Each structure stands twice: as C-alpha cells, then as structure tokens.
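The complex is shown incomplete by one protein chain, all other protein chains being positioned as in the whole.
For chain A:
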Amino acid sequence: MLIAAIIALGVGTYAMRLGGVLLRGRLKLSDTVQRVLAMAAAALLAALAGTAALMAGTDFAGVARPAGVLVGGILAWRKAPFVVVVLAAAATAALLRLAGVP
C-alpha cells in the first residue's frame, strides 16, 4: 500500500507536469495569451512566496521568517545579486531566532 501510494502520487504529479507542457506544445497561442500565462505563473509564484513567508500551516509564521523574507525582498527590489538576497534572508531569520525572536 505504501509503495502504491508513492507511485500514484509520483505518476499523478508527473501527469500534471507533462500535461501542461504538452498542452503548451499543442496550442497556437497568441502573444496576448502567452503574456497572460506568464502573469498567471507570476501570480502562482508570488502566492507561493507569500504563503511560505507568512504562514506555517494554517497559522501565522511568527516574526523571524517574514522579517527575513522582507529583507530579501527589499534587496531583490534594489537589484542585489540572487546569492545576496538568499543569504541575507536566511541570515536575518537565523539571527533573529538566535536572539530569541520566534
């Protein structure tokens, strides 16, 4: 049962990945639709970032994590290199926790 569940989850996930990719190949998309698709992906990624930054399960994530993401976000807005953004976000959250901030 364990192996069947994992295979089912893997196959289902792969089907959704491949489904989107193949659908894209089949459709002749206008420039407008392509632009909307890119915006849809940006909305999904922003939602992932937002929920991962602010929420832990169904609860608020505390202070350290959102603060770290905020520092990273400001640096990204100011066009800091990717490495700097990621390290600054992690360091901020880690140091706040070290100082006892939840």
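In the analysis below, a residue touches a chain if its C-beta (ideal position, glycine included) is under 8 Å from a C-beta of that chain, and two chains touch if they have at least 3 such contacts; residues count from 1.
The rule we apply is simple: contacts and distances are computed from a predicted model.
Asker: Just to verify: the chain that's not displayed, which of "Carboxyltransferase domain-containing protein", "HPt (Histidine-containing phosphotransfer) domain-containing protein", "AzlC family ABC transporter permease" or "Fe-S cluster assembly protein SufD" does UniProt list as its protein name?
Answerer: Answer from the record: the omitted chain is "AzlC family ABC transporter permease".
Asker: Residues of chain A in contact with the chain that isn't shown?
Answerer: Chain A touches the chain not shown through residues 1-10, 12-14, 16-25, 36-55, 58-59, 61, 64-69, 71-73, 75-77, 79, 82-83, 85-95, 97.
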